[in-house]
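This is the structure, below, for whatever I ask next.
Note that one protein chain of the assembly has been removed; the remaining protein chains are unaltered in position.
Let's turn to chain A:
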Amino acid sequence: MSSSADAAPMHLRATGQHQVAPEVMRPIMEVENVDVYYGDFRAVSEVNLDFGLNEITALIGPSGCGKSTILRSLNRMNDLIEGARVEGEIRFHGENIYGKDVDPIEVRRRIGMVFQKPNPFPKSIYDNIAYGPRVTGMKVQSMDDLVEDSLTRAALWDEVKDKLKQSALGLSGGQQQRLCIARAISVRPDVILMDEPCASLDPIATMRIEDLMQELREHYTIVIVTHNMQQAARVADRTAFFTAQPSEGNGDRTGLLVEYGTTAQIFEDPQDKRTEDYISGRFG
C-alpha cells in the first residue's frame, strides 16, 4: 500500500523543474472561447485552454481574475449560482458539457471537486465516502472495499482505519481535506478540480496534499486553483496565468487568460510582461 512518504523526496519537488510535461498534450478537457457571466456582468472573457490527461494544471492569478469562476464552470457547479451563464464550449472527452441533453448531475460525477475549506459531511468517516456511490446509484460489489480503496488512494487509510464509524468532524483540517479528496475519488471521476485546497491548511498538511496530488496524477487529471505561486511551481505540469482587466464602459473588471504553458516556461521564461510582473512579485 502506498503512502505519501513513499513518493519522491521533497528536495526534488521544490525545484519546480522535475515535472517534464510532455510536448504533446493529450487533452481530456478543452475550453473554447468561453465567457462566463453573472447576470449582465462578464466575469471572464474569451478563455481558451486545454487540460491534458493525467496532468496537473494550475490556474494562478490575482484575486478577481476569474480562475475560480472558470474552475466552477468545468463541472457545472456555476449552474447553482443564480444568473450564472456560460457561453462558448467546454468539451470533456470531446463532448460539450453545456450541450443540450447533457445531465449536469452526470457531469459533476465524472468531474469531481475539492473545495477551499474542508467540508466533510457531519457523518461518520465511512458514510462520508459511501455517500457519493450511494446517491449516484453506483453498482458496488463491496462498499467496505470501495471505502478502503478510496481512503488508501487519498493516503488517509492508515490514520483512520480504526475509527471509520467516528464522526469525520473529529479529524484535523488536513485529514478532513484528504477525506474530501477520498470522497471525490469514491465516485470514480476522471478529473478532480481543486479550488485552493490548501488555503486553510498548515505547511505540513499542505505538503501532504501536494505529495498526494503527485500520486493521484497517475490515475486522474487535476486542475488546481491556487493563490500560492510556489505551490503551482511545485506541483503543476502546466500553469495558466489569469488577470483582471477593467472592461470598456463601466468599472467592472473582467478576468482573462494571459498566458498558458508548461510550468517551467511560465516561471522561467514568461512571454507576457504581465505574467513576468506577477511571477516576480512586482504585482498581485
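We take it that a residue touches a chain if its C-beta (ideal position, glycine included) is under 8 Å from a C-beta of that chain, and two chains touch if they have at least 3 such contacts; residues count from 1.
One rule holds in what follows: contacts and distances are computed from a predicted model.
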item	value
"Phosphate transport system permease protein PstA", "Amidohydrolase", "Subunit I/II of b(O/a)3-type cytochrome C oxidase" or "Sugar ABC transporter substrate-binding protein" - which is the UniProt name of the missing chain	"Phosphate transport system permease protein PstA"
Residue of A:N54, A:N96 or A:T136 touching the missing chain in the full complex	A:T136
Touching residue (missing chain; options A:R183, A:R208, A:R234 or A:R274)	A:R183
Hidden partner chain, residues of chain A it touches	75, 77, 80, 82, 105-106, 108-109, 112-113, 115, 117, 119-122, 131-132, 135-136, 167, 169, 180, 183-184, 186-187
